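All protein chains of the complex are present and in place, except for one that has been dropped.
Per-chain numbering from 1; labels A and B assigned in written order.
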Amino acid sequence: MKSVAIVFRHAPFGATSGREGLDLAMLSASFEQQVSLIFTDEAVLHLIGGQTPEQAGAKDYLSALKALPLYDIDTVLVCSDSMQLLGLKASELNIEAEVVSADVITKTLQAVDEVFVF
Amino acid sequence: MVNSFEFNGQQIEVDHQGYLKNVADWQESMAPVIAATENIELTEQHWEVIRFVRNFYLEYKTSPAIRVLVKAIGQSLGADKGNSKYLYTLFPVGPAKQATKIAGLPKPAKCL
């Protein structure tokens, strides 16, 4: 079993990268890879509640985030610097996720076998 | 080329593998028609799984891969049903592929 970290760094909807990253995450997890997700920069916006992707002309891929525990993806890290920069609070996150300092993300990137950035 | 079949006087669009193009076109009475194309005669056990994947899709907007289907069915319908042997007995070609098709859902991208 390999450990994989998938980093999301782009805002939702503007690019398809978020959806592609999530597809890779769920695909890897269904092949029993140990998957961690890391949200940084404007990608942290994927995690806040009350979004209506269809209104922005995007497919609703955010609903799939709620299924992460079923895929045994239990490590979801959110960059606290990015949260702070955007004025977001941990209580606004729509799914189970840990808001962590950059240091924790650095350690995670070092520890895993592979890192993919979306 | 658009594939379609007629159901109750309406043309229902499907992809080249027979999966419905529009999730909203589906209704329960359509399931036996799609099942017949897969050589499956629906029983209450089939229906349990079909309703399950349909609800899974409506909640998460994604069709479950087989591993996830097994796990989630185990959690909600009991361990005796949450195993791939049971699901393959119902859907011999592949539970994720066939159950989603009969439930009017897109083919799971993440499915073998």
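By our rule, a contact is a pair of C-beta atoms (placed from the backbone, for glycine too) under 8 Å apart; a residue touches a chain by one contact, two chains touch by 3 or more.
Just so we're on the same page, contacts and distances are computed from a predicted model.
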Choices "ABC-2 type transport system permease protein", "Sulfurtransferase TusB", "Succinate dehydrogenase / fumarate reductase cytochrome b subunit" or "Electron transfer flavoprotein subunit beta" - which one is the UniProt name of the chain not shown: "Sulfurtransferase TusB"
Visible contact partners (per top-of-document touch definition) of the missing chain: A
Those residues of chain A which, in the complete complex, touch the missing chain: 7, 9, 40-41, 79, 81, 102, 105-106, 109-110, 113-115, 117
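Please note the rule applied: only the chains that are shown with their structure count from here on.
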Chain A and chain B: spacing of chain centres that average the CA atoms, whole Å: 28
Contact set on chain B toward chain A in their complex: 56, 59-62, 64-68, 71-72, 109-110
Contact footprint of chain B on chain A as seen in their complex: 23, 26-27, 30, 32, 59-61, 63-64, 66-67, 70-71
